[in-house]
Structures are given as C-alpha cells and as structure tokens.
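See structure below.
The complex appears here minus one protein chain, its other protein chains still in place.
This part shows subunit A:
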Amino acid sequence: MSNGLYTQLLDLACGAFLLAAVIVLWQRELAAIVRVFGLQGIALAAIAVLLGAHEERWDLVAVGIGIGVLRAGVLPYLIRRALAALTAAEPAEAPRRITGRQRAHSEEVRETQPLINITASLLTAALLTLLAYAAARPLTELNPTPATRALPVGLAVVLIGFFVLVTRRRALAQVVGFLLLDNGITATAFLATSGVPLIVELGVSFDVLLAVLVLQILTTRMREAFGTTDIDDLRELHD
C-alpha cells in the first residue's frame, strides 16, 4: 500500500470515528444511537487493520478484525436486545392506562431530556475536540507520523464519551457513553503505540463484554424495580 493512500484511508477512518461520536451526541433515539455506535466500531476496526497492514504486523490485523466483530457486532447486539427487552416488557405489565404507558414507552427508548440540551452538548463537543487537539500537541510533536497526528481524534472521543456518560439520563445511553469512552481509549492506544500486546487487548475486550452484560442485567433489574431506567430516580435509598 502506498504511503499517500495509507494516510488518506487512515484519515478517513479517523474522521468517521470522530463523526460517529458526534452523531451519538446529536441523536435522541436510542436505536439510532446504537446503530451509529456499531458504525464507529467498524471505523475503529478499520484503523487497526490499516495500521497492521501498513506495518505488516498480521497479529494487529487479527486484533483489528476481532475488535470489529466485538464492537460492531456483539456489543450493539447486546444493547439492542436490552432495548427490545425494555420495550417488550411494557404491554404485559399493565394493559390499562394505555396512554400513560405509551408515553412512558416512548420516553424509555428516547433520550428526551438530557441534563444539557443537544445544542449546548454539540458546542461542548466542539470545545472538547479543541481541548483534545491542544492536549495532544506535545505528544504529536515527539514523532509526527500520520498515525500520531490522528492521536487527538482518540482523545476527543474519550472526552465526548465521558460527556455522554455524565449528561445522559437513560441507563442504556450511559452504557453507550461508557463504550464510546472505551472505543476512544482503544483508538488512542492503536494510534500512539500501534496497539497494546495481544493479551492486554484480549483482557480489555472481555472486560468490556462482561461490563456490558452486567449492565444489561442491571438495566433490566432497574426497570423491574423502579419502572424506569432514568438514572435520576436512583437518588433515594430504597429498602
């Protein structure tokens, strides 16, 4: 692969990676958020595969494909299943009071009222991106290659993921925020050091998978106990 083409493709993958994080911030429908998150997983896998192909390290390519399967396939599938469980549990519970239930249903699959409204979140994301670029500047200057130049993209996704995590109310939106954060960390690791050792990567991946499984169960339990997945309702202690 020629150098110019490699740089172009890497830039394109990084651009798509960052854009997906921004769209997650922009969207309200949880189903759409999960779909975009899956696309981000593909972009992340593309970054890893490109780096591996460029440096002719085939283990990196294999790790990239594994990451793609996990983050674009398995994790979105798990979240979608939790989402389906939330919506399917509705009608059986209380057939009466249809209207109130329907409203609750639409609120359950949508992030209707984030703590910070969407316009302000988007502008904050702009600031966070600039912050990431400013913070990564000294790192980039150490060894300016196409991969390290894209390093701020990973940091920006970490910050945006953290922002989603603290400003969203729905449990599943927060799970996606957590996964964005993890995607950002993985991307940073790839771009800065061409990937961590295989065993660490495997450990992290399983960790994330287990975390999502646990959070999925937790979400369903929350829904059973409180009737909603709004995290703000968890302020008071219950016995």
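A few remarks follow.
By definition in this document, a residue touches a chain if its C-beta (ideal position, glycine included) is under 8 Å from a C-beta of that chain, and two chains touch if they have at least 3 such contacts; residues count from 1.
Criterion: contacts and distances are computed from a predicted model.
Only one chain is not pictured, and the protein name UniProt records for it, out of "Formate hydrogenlyase", "Putative ABC transport system ATP-binding protein", "Peptide ABC transporter permease" or "NADH-quinone oxidoreductase subunit K", is "Formate hydrogenlyase".
Even with one chain removed from view, subunit A keeps its contact list with that chain: residues 8, 11-12, 14-16, 18-19, 22, 26, 117-119, 122-123, 125-126, 129-130, 133, 137, 140, 144, 146, 149-150, 152-153.
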